[in-house]
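All protein chains but one are shown in place.
The block that comes next holds chain A.
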Amino acid sequence: MSRKTSSPAAGKSRRTGRRSPAAAAALIAVGLLFTGGAYAAVSATTANAQPAPAAVSQSNVEEGKKLFQANCATCHGLNAQGSPDGPSLIGVGAASVDFQVGTGRMPMQGHGPQAQKKPVQFTQDQINQLAVYVGSTGPGPSIPDAKYLDADGDAANGAELFRINCAMCHNVAGAGGALTEGKFAPSLVGVTPAHIYEAMITGPQNMPVFNDMNISPEGKRDIITALKYQEKVGNPGGIGLGSLGPVAEGLFIWIFGLGAVVALTVWITAKSN
């Protein structure tokens, strides 16, 4: 191989080929950057619940564009215009990016009925830069104001809004539920207020959009309050059995309740040695 590359003919063909001599070095640099960035993202484990919306500065847009082109463009196109493998992101707004990337759904792990949650691949700063870039491509929902995310609204109103608008897919206790063709509404336990809000205004996957005419920002704040209250209070009656309702309860009584009782009947009728 070394003999081959050192020959003048080979050198000539490389110079006249479609790759520039710097391509190899650049590729290695990008690879290292990407690996290092991913590693940093994983090790950092951004537990930052409240994304501080990045300032829409030219540098952030530039950085976001670079990240986008390195990580998202394969499916969404170099200018977020979409491709046969992924939809256009022009006009989806910063909120979409913060939700999809911030919950680990994007970059998508694999094609399936819907994108699955997984460990987040970027730092919050990178997510913000991506969000600013995608937000700059066209008008769309922006990252919600922190005043709607404090989970300090009217829980009673929120619970009622949740039952009317959300429970048919997400279950009354937010435990999630099945949709058609392998799709599902995920569990809402442990989802950050920002992501809940963003999901409502952007309608990810099969979720409908709940715009501000439909549920006011205060109403969304109330819904978040109700969900967080439920999480905080936990289950007043003891272990919640996954909040799955009568199916979990029925399985429990047959397996553990009746199981224990049958074991005790065996014990009580056992002959003493």
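In the analysis below, a contact is a pair of C-beta atoms (placed from the backbone, for glycine too) under 8 Å apart; a residue touches a chain by one contact, two chains touch by 3 or more; residues count from 1.
To be clear about the criterion, contacts and distances are computed from a predicted model.
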item	value
UniProt protein name of the chain not shown, from "Cytochrome bc1 complex cytochrome b subunit", "ABC transporter ATP-binding protein", "Phosphoribosylformylglycinamidine synthase subunit PurL" or "Putative D,D-dipeptide transport system permease protein DdpB"	"Cytochrome bc1 complex cytochrome b subunit"
Residue among A:Q100, A:S142 or A:Q230 that touches the chain left out of view	A:Q230
Chain A residues touching the omitted chain (full complex)	113, 155-156, 158-160, 163-164, 167-173, 175-182, 184-185, 226, 229-230, 235-241, 243-247, 249-254, 256-258, 260-262, 264-266, 268-269, 271
